[in-house]
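Only a single protein chain was left out; the remaining protein chains are all shown in position.
Labels run A, B and C following the written order; every chain starts at residue 1.
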Amino acid sequence: MSIAIMTSGGDAAGMNPAVKRFVDYSLQKGLKPYLIYDGLVGLLDGKIVEADKHAVSGILFRGGTVLRSSRSQRFREPEYRQKAYEELEKRGITKLIVVGGDGSFNAARVMCHEADIAVAGIPATIDNDIPCTDYCLGVDTALNVIREAIDGIRDTAASFRRTFVIETMGRDCGYLAAMSALTSGAEVCLIPEVPYDMNGITARLNAEITAGRLYSIAVVAEGVLEGRKLAEVLERETGMEARLTILGHIQRGGSPTVIDRRLAFEFAHTAVDALLDGEKSFVTVTKSLEVGIKNIDEVLSTKHVLDPYICKMVSTLCH
Amino acid sequence: MSIAIMTSGGDAAGMNPAVKRFVDYSLQKGLKPYLIYDGLVGLLDGKIVEADKHAVSGILFRGGTVLRSSRSQRFREPEYRQKAYEELEKRGITKLIVVGGDGSFNAARVMCHEADIAVAGIPATIDNDIPCTDYCLGVDTALNVIREAIDGIRDTAASFRRTFVIETMGRDCGYLAAMSALTSGAEVCLIPEVPYDMNGITARLNAEITAGRLYSIAVVAEGVLEGRKLAEVLERETGMEARLTILGHIQRGGSPTVIDRRLAFEFAHTAVDALLDGEKSFVTVTKSLEVGIKNIDEVLSTKHVLDPYICKMVSTLCH
Amino acid sequence: MSIAIMTSGGDAAGMNPAVKRFVDYSLQKGLKPYLIYDGLVGLLDGKIVEADKHAVSGILFRGGTVLRSSRSQRFREPEYRQKAYEELEKRGITKLIVVGGDGSFNAARVMCHEADIAVAGIPATIDNDIPCTDYCLGVDTALNVIREAIDGIRDTAASFRRTFVIETMGRDCGYLAAMSALTSGAEVCLIPEVPYDMNGITARLNAEITAGRLYSIAVVAEGVLEGRKLAEVLERETGMEARLTILGHIQRGGSPTVIDRRLAFEFAHTAVDALLDGEKSFVTVTKSLEVGIKNIDEVLSTKHVLDPYICKMVSTLCH
Partner (left out) sequence: MSIAIMTSGGDAAGMNPAVKRFVDYSLQKGLKPYLIYDGLVGLLDGKIVEADKHAVSGILFRGGTVLRSSRSQRFREPEYRQKAYEELEKRGITKLIVVGGDGSFNAARVMCHEADIAVAGIPATIDNDIPCTDYCLGVDTALNVIREAIDGIRDTAASFRRTFVIETMGRDCGYLAAMSALTSGAEVCLIPEVPYDMNGITARLNAEITAGRLYSIAVVAEGVLEGRKLAEVLERETGMEARLTILGHIQRGGSPTVIDRRLAFEFAHTAVDALLDGEKSFVTVTKSLEVGIKNIDEVLSTKHVLDPYICKMVSTLCH
């Protein structure tokens, strides 16, 4: 049975580990895996190649996507989509995994409806704005890149009295900015989801400056306000020099973190399994880390056991 | 009301963010927060100081624990513990948070039983071997440090035909070794929880070497077999030179990752809240990321909303 | 004999190792070392404290300057400077090391002329624009931070057809931008020292795009042109979407690299030695790595010996 994978929309760390796991696991299951290059554009143009282990060797560690991505206007027109279906049919591909965001999932749904292709979406976007899942591939890597940038700024911050403004990605979703501000101890954070009060902010900062604050850090999602403008306002209203950092595409880069690799593996695994089980149009999702409490006696009387799933995976590596 | 925190047992990244959040949140709740230095030893010796915001400024970013830690024989003797209870009572401290592993939670339980101190445990150990919780503070940071080490070795691996053996921490628990091997694509992994077959391993490697394998990576938890010995066996049985890396305390270091900071915050938050609610002896716990699937129509028809808890937290930063 | 150190002007990685080495080496030479906090402002205000080993423990690894820095208008007025001289005289300080850039060295020179204080300048500025020395403290660290940022962008670059514009520090000096562009393989680089031809650049890029170029990277020093404007021009003239990264104060941060630590040590060492030898107003300087060739027979017939200075330093660590 033939099965294909493509990456689509903005690139995100974790796409490559998902592609690698897709190939390895498909081969293990006796399937014929295909790689579609250049996203929807490549699908229309038939850039589809059968994959073996060598095709994905050494990609686990790399950011971005070796399959590349694209945005396609042509895909909106039925006659072009027909071309895509022919390319898939020609190779006997009836199952397709799309790694990307909502836009890509929409395209997948259309293919399922029009051509009866079973489709699985794997959420991957550093914006973390896909409904029904608490994490998308690329988010943990992006957050850690931002963390290192802000930590680096703190090194230098106390030398002078200054405000540091950091503009993150996030046109419509403030997740990256919010989590970065909270876990880096920023003093100011503007995101699209929460209305802000600039007078309140500057009054608060001025009170703290009077009380001895030496520097402050403000994180702003690009969709709310240009970082440049926030820097101007803060400098004018607090009298403290403000300096701007626009992180830009640094946030997309970096070798995938352990969480992003692990999620990539489990998403790919789950997608292949569900397609084999006959599921026809779905998205792999995950729940966040939920924190609660447990009686201490219960904890101390429970024996710790390593997750049997991990043991099973490892047993292939120690035999 | 007075409330104290201490770190105990092996240090782990995430302890400092937990201490910081404890102080900030306690002050916000109108509590009087105390810091106990040097773990159980410091508790016996009365190294207990009231904390203000300044006491924990700048620690969010640092690995290890600024409160330091210790192992105490004296704590096993009732007369010394009596001394500890007096030190707490003297300051009106009736609630205590212990950040550490099982040994530390055991000590906490004793204090609760003997002196009616309400105790909360926050799991922190890079071994990830505490029952009832899927993650402990420090695990994500340790895993990412190991990941960078193994990725660095791969850079150089293909230049020569060689086997690279990496010995990780883990006397009784193979979590670190297992997750590192799986997410780094290692060929061999030995952990205490899974019996291994050395003949099987070397036969498999020899077959792959014959088929063209250029190098291989083996990860071993220190509790299974000395890395040195594994290197000797693999070199002898495969004829490929083997080189050893013992990661040692590198694994404990590093600025806490975003996940470790976030868990630290939520654990501290939850511990303080539950103590205020009258809970008397508990551990904060978290469930792992669980992966599942969701119908694509449902995903696409759902509106994405940012977690209201995050919005609430951010609203203090934009007013 | 009393000797003091201060950091002044923009902060740079390497300042802390220089301060640490100053204290250690002064104590070893039997001198009484003083630390001046807050730069020239602190000197005027008498923020001068005698230092022991503990005062500088743990600072070797940190970016920025624990002595903090400042810019002082008051120092331009003789009556304020008089105050500074009194603060120094009161403590018997007749020798002063200033770690900073030209502005700071000017101030040092004035002190030498007016009050017969022996002054040594240690060049520290990430701009690398101090005459007579090929390297300043902080430059190597800044270059490596920029390198990691650009390498991270490359991870993601090939996924889409795009131009990435990176704005570095450098108002009047293009060293950072130039070295970063050259060692990162950028396609475009604008610096203040070399007139540019925008038509030439866009014509060249367009030719390469036609020939198959997928993405390009442009590095611009902030003093030449706002990165935002360069991005606009390149996007308009090549038709390729352009994305902006302004590195900002990320460039100042980071733990000092080995070169910056080593230079810091040697500069501090040399400054103290020369002051003890009676030198009165000087700057420590270094020559760049000069590359040449040597006959292979000579190389192979020469015995390699480890630098005797390194051996001497190590001998204190193995006895």
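The criterion applied here is as follows: a contact is a pair of C-beta atoms (placed from the backbone, for glycine too) under 8 Å apart; a residue touches a chain by one contact, two chains touch by 3 or more.
Given the structure is predicted, the values throughout are model-derived calculations rather than measurements.
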item: Chains in view touching the one left out; value: B, C
item: Footprint left on subunit C by the chain that the document does not show; value: 17, 20, 58, 60-61, 102, 105-106, 108-109, 112, 119-121, 129-135, 140, 143-144, 147-148, 151, 154, 173-175, 178-191, 193-197, 200-201, 204, 255, 257-259, 261-263, 265-267, 270-271, 274, 279, 281-300, 302-307, 310-311, 313-315, 317-319
item: For subunit B, residues in touch with the removed chain; value: 7, 11, 13, 62-65, 68-70, 145, 149, 151-160, 164, 166, 228, 243-250, 252-255
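Operating definition for what follows: only the chains that are shown with their structure count from here on.
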item: Subunit A and subunit B: spacing of chain centres that average the CA atoms, whole Å; value: 24
item: Rounded Å distance, subunit B centre to subunit C centre (Cα mean); value: 37
item: Residues of subunit B whose C-beta touches two or more other chains; value: none
